[in-house]
Structure formats: structure tokens, C-alpha cells
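Got a structure for you, written out below as C-alpha cells; questions coming shortly.
Only one protein chain is missing from this complex, and each of the others stays in its spot.
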Amino acid sequence: MSIASYVVRSVDVVKEYQVEDFIKELLNIYNSNNKLIVVGAGRSGLIGRAFAMRLMHLGFNVYVLGDTVVPSLRPNDLMIAISGSGRTKLVITVAEAAKSVGAKVIAITTYVNSPLANIADMVVEVPGRTKISDQNDYYLRQLMGIYEPLAPLGTLFEVTTMIMLDAVVAELMVRLGKTEEDLKKLHANIEI
Amino acid sequence: MSIASYVVRSVDVVKEYQVEDFIKELLNIYNSNNKLIVVGAGRSGLIGRAFAMRLMHLGFNVYVLGDTVVPSLRPNDLMIAISGSGRTKLVITVAEAAKSVGAKVIAITTYVNSPLANIADMVVEVPGRTKISDQNDYYLRQLMGIYEPLAPLGTLFEVTTMIMLDAVVAELMVRLGKTEEDLKKLHANIEI
Amino acid sequence: MSIASYVVRSVDVVKEYQVEDFIKELLNIYNSNNKLIVVGAGRSGLIGRAFAMRLMHLGFNVYVLGDTVVPSLRPNDLMIAISGSGRTKLVITVAEAAKSVGAKVIAITTYVNSPLANIADMVVEVPGRTKISDQNDYYLRQLMGIYEPLAPLGTLFEVTTMIMLDAVVAELMVRLGKTEEDLKKLHANIEI
Partner (left out) sequence: MSIASYVVRSVDVVKEYQVEDFIKELLNIYNSNNKLIVVGAGRSGLIGRAFAMRLMHLGFNVYVLGDTVVPSLRPNDLMIAISGSGRTKLVITVAEAAKSVGAKVIAITTYVNSPLANIADMVVEVPGRTKISDQNDYYLRQLMGIYEPLAPLGTLFEVTTMIMLDAVVAELMVRLGKTEEDLKKLHANIEI
């Protein structure tokens, strides 16, 4: 199936030094036990939630915007904001609010010049056709060898981001010396 | 408006010794820093979430079933399960699961002989016409002087429970020596 | 308990002509089958969700911001935005977005001069100590005969709003000729 093969190519395009910096920030937050909040709208928000669950299993002090229980953000806390276009209005509003209380913002986006990326302290670029189309988008499709929209709207960004974030989780397990058994212990035993 | 005046009478019917025991359990959890999870279906679940938010503002280690971030329950953790009828299937399943891992369960319900109440370690009775109707329900309506359904389904249970729980929050503030300023500090500064 | 008696007084202060106008707008939306979306942050959002559930039971085409399934807003759709202070940033952003696509906005708030009230096409004033304090707030407390914060932050606004909205549901049942049986038929048979 072509979505899967696209994803393999996309993941290869993710810049390793950006992912390495991202992992280092996550390790800093883990070691300081500061709070981390994950933010995204629509399907990007769901991908963010899936990542937040794994961070909880790893022992992070992690929250999700939209959950009932969300504590106050403080200086040195971290927000991870996910938006393919980097132009999702509520995500930008929320990232600005995080900056104004002294928290750090990491943006995961396709567009390094987007409003969200401009607000952020750090950007992890993830390729993908996104809801907006422009030259840059065309270039990406060329690079990927994909000319037809095999998946609508932000699909490719979302799937690629999910795999990138799951790879980050695998890497965090190694660096934190955590086994699958450790994660199971923190996994919800009552959930829906 | 008659819903409000009903609520005044209902709240008077809540048994003070039950609320006192409930507050003591909450103080125990607060002092031990064990986890507390709030559970309910439909509108009862929303009332539970509103309570959970205030417990977070008070500094409790509180979670809500249905949130993305829900940690594993352990022995000595506490579940607060809200169901007017005491017969909501998923709430019962979840309360049984909590018991099986050694957590304590407090039921908030109209029916002291319901399946949920039978599972629970402690019951806080809250009057209300609930989704099921029976003799007991009729008795309550007599007691309240209400013969017409002025609010459909579980409405009166839900409103009375919300006010009872907010009164518990006010009392917890006094006993924990917390001011409104203290609560504001823990209130989400970024929320939707 | 004094929260309950406060609520009785508060509900008496709600302006009947505003509630009547609100009910008429709801009946218009019901009859046109246009969409209605309910919005609020924190505990106000939970109260909004409880109202949305009942509107669904009444047969409205209703949605909640924050749910997974939220369709596109169109001209003539309706947003109900709940904020005690009328200054909750994300609620204002969202109300502006609704106006920009031609939807109507009804604000439920304590402050008739707040930014949210200014954006809205219609305001339903609900008294309450809210998170911000000012002269107006002091006046309300005088009116209510309440000088001590018996419930922290937005509690009184939230409880009064819930009761006002449940009274609106009772009135809608009468005007739409719906029985409790009708509501039960539309009530979720699988829920958590």
C-alpha cells in the first residue's frame, strides 16, 4: 500500500539532528521532573495524545490540553505543539500563552517558516502534504515521487509524525534504561 | 425556579455523617499522596470531572477516567464512582476492576442497595429522581413534595451531587487551610 | 448548606426576558435543524457539555467543542459560549471564529461588558463570583447577602448556570411537547 511506502520515505527525510535535539529536551524534562504538555488540534491532537500516553508509561510528568486534569504551566515547563500547517489558530494562541508564562515550546510541523515555528524555541520538521498547499508542498511531493493525493488533507503528516514519535519513545527507552516491563507497570490498568 | 428549590431540600436530606466520612477519606488520600480517580458515565461523569478539577486546584493527585493521561491504580488508591441509579454497567465494571487491584471505592448514588453500592467500601447517598423508578424513588418524591417531573431523567441527582461536592470542596479548603489564592496558583493557566 | 441557598437567590436574579429570548433562539435552531455548538473552558465547559447532552436527548443537532466529532460551522448555525468572566481567551478566539463564518453567538456570562459579551449577538447574564473581582462583583455579593467566599473561583457561576440551563431544558420539553420517554429514546444506551 502506497501510504506505508510514502511513510518510509518521509521518515528518512526527518532531520536526525532535530530529532536528537528533541530527545535531549525530553531527557532534560524527565530529569528535572518539570511538566510537559502536549497540544494539537484534530488528528494532530490525537497523535499528540498517543505520544503523551507513552511518555506517561515512561514516567514523565505529562499532560494533554483538552484533558480534564491540566495543571498550571510554569517557567521551565515544556509544551509540544503539533500542527502540520503551523497555522492552526488555537494551537498558536496556546503556544503564545505558554511562552508568556516562561515555558519552552517545541513545534512539530511541516513548515519551518510558519507562525507556530516562529513562536517555538525548537522545530522538528516532519514532511507531509498538509491542509495548505504551496510551492514547498509541491517540492516535497516531487522529492517523495508522489503526484497524486493518495491520502487526503493532513494524513501523511499525521502518520509520519506518529511513527517519528514512536521511534523517539523507543530511543527514550534505551537511554533511560527502561524495559517493556517497566512501561507495563505504569500503563493504565483501568481504561477506556 | 423550582429546580433550585428542590435542590435546597435535597441537599438538606444528604446525611451529614456520610459526607463527614467522605471528607475524612479525601483527607487521608491527600495526606498519603495516593492517587484518586473519578468515574461516571454521561452527565454524572461531567459532574465528577468538575469535582476532579477542584481537587486538582487543592493539590490532590487526581485523575479522571476518560482523560488521555490516566495512571495505573494501586492498592490504597481511591476511586469515586458516581451513578444515580447505581446500575450503570461500565461504572460497575470499572469499580470491580478497582477493587480487584486493591483500591478503595466510594459510591455516590441514590440507591444504597444498588450493585454499585454493594461493591463500594463507602456510600454517599444523594437523593434524586433517577433514570430508574421504583418505590424508593416514589418515597423520595413524597419527601420532597414533588409530584411532577420538573427535570427529566437524572437531572436532580446530578445537580444535587454537584452542589454537595462543591460544599465538600469548601470544607476541604477550611480543613487544609487553603485560600482561594492557593487554588488560583494550581488552576490551569492554559485551558479549553 | 449555603451554596444551595445562594443558588436559589442567584437563579431569582436571572433576567426572565433574557432566558425567554434564549429559549426562542433554541426553538429556532431546533425547527431549522441548523447546528448548535457549545463551548466553554474548564468547569464552564463541563456545564456546557451537560446541557449539550440534554439538547441531544431533545433531538437537537448539537455538538461540543473538544469532542472528536465536530462538523464545520455554517451561517445560521449557533454557538453557545459559556464564560463567567467573559474573558477566557480561547473562548473569545472561538467565538470570533464563529462570527467570522456567519454563525450567531450567545454568551452566558456574569459580565455584560466583557469581551465575550461584546462579540455575542445575545447575552444571558448569570450572577456569580467569578475568577476576576471588581466593583460589579462586590455589588452582586451585596445583593446576595454573601460576604465570604463560600465557594472558590467560578463555583457559584457554574452551579447557577447549570440550574438555569436545566430549567431551560424543562421548558423546552413543554414547548416541544416532549415527554421523559421521548428523551429516554435518544439517550445513549452505551456510554462512559
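Going by the order they are written in, the chains are A, B and C; count residues from 1 in each one.
Quick note on the criterion: contacts are C-beta pairs under 8 Å (C-beta built on N, C-alpha and C of every residue); 3 or more make two chains touch, one makes a residue touch a chain.
Quick caveat, the model's predicted, so the values are computed rather than measured.
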Given A:Ile23, A:Leu46 or A:Met122, the one touching the chain that is not displayed = A:Leu46
Query = Among the options C:Val11, C:Ile29 or C:Ala52, which residue touches the chain absent from this view?
reply = C:Ala52
Note = Of C:Val14, C:Ile37 or C:Leu156, the residue touching the omitted chain is C:Ile37
Query = Of the residues in chain A, which ones touch the absent chain?
reply = 1, 3-5, 7-8, 11-12, 41-43, 45-47, 49-50, 53-54, 57, 65-66, 88, 90-91, 131, 149-153, 155, 158-159, 162-164, 166-167, 169-170, 173, 180, 183-184, 187-188, 191-192
Task = Just the residue numbers, please: which parts of chain B touch the chain that's not shown?
result = 46, 66, 68, 89-90, 93-94, 97, 192
Key: Touching residues (missing chain, whole complex) on chain C   = 37, 49, 52-53, 56, 62-73, 90, 94, 97-98, 101, 185-192
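Everything below uses one rule, namely that only the chains that are shown with their structure count from here on.
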Inquiry  = Can you check whether chain A and chain B touch via the same residue numbers (shared by over half) or via different ones?
reply    = same
Task = Indicate the whole-number Å distance between the mean C-alpha point of chain A and the mean C-alpha point of chain C.
result = 34
Task = Return the distance between the CA-based centres of chain B and chain C, expressed in whole Å.
result = 22
Query = From the C-alpha centre of chain A to that of chain B, how far is it in Å?
reply = 35
Request  = Identify all positions of chain C at which a residue touches two or more other chains, and write them in rising order.
outcome  = 46, 66, 90, 192
